[in-house]
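Every protein chain of the complex appears in place save one, which is left out.
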Amino acid sequence: MTTTTLAVLVPLLPFLGAAAGLLLGRAAPGFVRPLAVLPAVAALALAVVVAVRQGGGPSVDAATELTPTGSVPIELALHIDGFAALVAVVVGLVAACVQIYSTGYLREDPRYPSYAALVSLFTSAMFLVVYSGDLIVLLVGWEVMGICSYFLVGHYWETPEARAASIKAFLVTKLGDVPFLIGLFALAADAGSFEITKILGTVAHGGLDHPTLVALLLLAGVAGKSAQFPLHTWLPDAMAGPTPVSALIHAATMVAAGVYFIARLLPVFEASAAAMTVLAVMAAVTMVGSGLAALAQDDIKRVLAYSTMGQLGYMTGALAVGDRGAAVFHLLSHGAFKALLFLAAGVIIHAAGTNSLAAMSRMSNLRDRVPDAYWTMTVALLALAAIPPFSGFFSKESVLGAAERVTVGHTEHAPGAAGWTVLVAGVLTAFLTAAYAARLWLLAFRGRGEEAPDHGRQPLTMNVVLWILAVPSLAFGGFAYRTLPDWFDGNDLAPTLTTSVLGTGAALVGGLVTYAAWRRLTGVAARVPLGAVAAHPEGDAAQVEAEAIATHAPAYGDVASAPDPADPGRLLLGPLHRHAAAGFHLDAVYRELFVRPVLAAASLVRFLDREVVDTYVGGAGALPRWLGAAVRRAQTGNVQTYVSALLAGTVVLAVAALLVASGA
Amino acid sequence: MHLAYPAVLSALLFCTGLYGVLARRNAILILMSVELMLNAVNLNLVAFDVWLSKTAEETLHSGQALTLFTIAIAAAEIGIGLAIVLAVHRNRGTADIDRLRDTAEGHESQEGSAADGSDTDAPATGAAAEKAEATA
Partner (left out) sequence: MSLAEAPQGFLSPTGVEIAFLLVGLVTFGAALVTVTTRQLVHAALWLVVALGGLAVEYLLLTAEFIAWVQVLIYVGSVVVLLLFGLMLTKAPIGRSPDADSGNRWAALTVAVASAAALIWVVVDAFRATWIDLDGPAAGSTEVTGTSLFQNWVLPFEALSVLLLAALVGAIVLSRKAKTDSSSPPVNSRVATKSSPGITESHGNSLSSSSGRNGRTGRHEGNARNEQDGRGGRGGRDDRDGPAEQEGAR
């Protein structure tokens, strides 16, 4: 089979798996799990084959026009370059791991068939986005991904948090998707084609008329999808979904789609210095803000969610300095270790019976209960904190290195201010990342107090996956940074000395500071009892997690934070902690800015509808009713009246006829 | 003789009968008025028949034949009409046309009481109220 055929099969297999899973879900429950896992694994294998065949060489392009659309043609186009091939491999890897993990995680969930089908569909859509060479086809995948994401976030729809999170994800990402769509049209109108290669060709010849407008419109959609400031607020709330979903969608793939999209169309963005600056500021704000917020979260998954936003900020930062190789490099390594972090967090939540770090910090021996999760999570956290030689170190250093190259003026596209912004924010975020990673590790695994509840061994499927993902988290960066430039643009991805020292130093300082704070507060933790543990420890992990999410707000007063004085994050952040826990009150700002005006407008419309429009409608009904009542009065039942009227009418008609006949 | 005389008399009688049909309350009086109207028509038929038989040498005498038919039909009509009036009177206790308002708007709501009235041969309304007293 040709590479093109294989590449077509990659998105097609999970799609067929989803269709078959939905159709057979009720009729043949035994087929659901194979139908979920096998297509994902097959797609991974095919993606690897495609990547090997592509091998970083010239991009594979294939296009077929299904039907003429009149003006700008829309084609089913493949465009596989090094980026697409490698991202597809990561997507396939994470999707396969998540599908395997889910068979254990949602072992007893009655809605597992629809869940698995949606995950398959999501995987298919993500492959479509990755391989697509046509922007409209990419948009189709983009939106299908979004739909699956909303459904999957709302998987525990019995809990109000999940319902609210699902709707919020929908609204916030749509807020970005509408400008995105307009931007796509504007881009196609300028370039005369939706095909990426042609668009890039147009850009290379300077044929773009409104680069800033197009870039900013596209940026809105990217910010919504990739959870960048200011459209990031849906991501922490989306943690109300099942953990595997968080790992797949909200860590490794969908949120990375925005970054991947910019990476594909980077020349379009580079055509506008304003857009690059906006991108840099956006990345910097997201990085630092999410780092601070992550330090204040109590829910382990929300910590990871904010961490994801920060790492995506690194990627957009790399794009802002015009180095998409670094961005996609970080995307790849981040996809692996963040998926691992989420999946391990799922195991921990199951084992501890709670998603609250404060409650975990009051359990001893949690790490002995889940040794696989303990070790793999340690690896992933070290990768996250960018400690050498874990893969996160190399990818993050490539980002910082790219920024540093811009600050000294080695590139022509990105403005120097963007480089400085990204570099400073990146180093600061390295510090914060290490701090919250250390905090998470210490609180989760170094707790003191009662014994952690024993729920027996975690399912094998869940643990195996952790180790599979631990390998790239550990080693991918170190092995890949030399070969990846061949796949990408050729920019050097090797860590430079300055940034390595800066970044690693900041990370070490962050970790040590957190450790010191934690040491100071260990005494406090014993004095303040805290904790809420799930009511059904024997249930499967999904049930435990759903209960943990549902009980967090009643138990601690807030879905994001807990009033735990022994939290090192509280000591480190000081007065900032309150604001950081609430995500710097962006939700409240949005409520004031958008929700309240919309509600007021809705009530105005309601008033207009009820009082003004309904008056006409009611009048239209009332007039015939009155006429009917009047006519009804004539229905007396008295035959004589009827005959009188009849004869009177006859006389009138006869006289009229006579007058007409006689010509009067 | 001027044809206008019988024709005008016929018209006047017809309209008198018309007035009776429309204004009288008792059904039998209405039947009488109908008879008046039929006779007005008969007069017309006879007058025109006489005129035509003399003027146009018309020998069919259709006017007189039709008059005879009308008389016979009127006799049949009065028999059937009286039978109907009697049946109505038996069932409703009245022969007053303006009390027979079953087709009136909103009649269904009063159906219950009216049915009771007819059951005991005492209608619910008007002059029959004294009859209802008597049965009590």
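Note that the chains are named A and B in the order they appear, and that numbering of residues resets to 1 at the start of each chain.
Just so it is clear, a contact is a pair of C-beta atoms (placed from the backbone, for glycine too) under 8 Å apart; a residue touches a chain by one contact, two chains touch by 3 or more.
Remember, it's a predicted structure, so these values are computed and weren't measured experimentally.
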Using the whole complex, pick out the displayed chains that touch the missing one.
A, B
Listed in rising order, the chain A residues that touch the chain left out are 638, 640-641, 644, 647-648, 650-651, 654-655, 658
Where the missing chain touches chain B, by residue
1-9, 11-29, 31-33, 35-36, 39, 42-43, 46-47, 49-51, 53-55, 59-62, 64-65, 67-69, 71-80, 82-87, 89-91, 95-98, 118-122, 127, 130-131, 134-136
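Methods note: only the chains that are shown with their structure count from here on.
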In whole angstrom, the CA-centroid distance of chain A from chain B equals 89
Touching chain B in the complex: which residues of chain A?
632-633, 635-640, 643-644, 647
Counting only contacts in the complex, chain B reaches chain A at residues 18, 21-23, 97-98, 100-105, 107
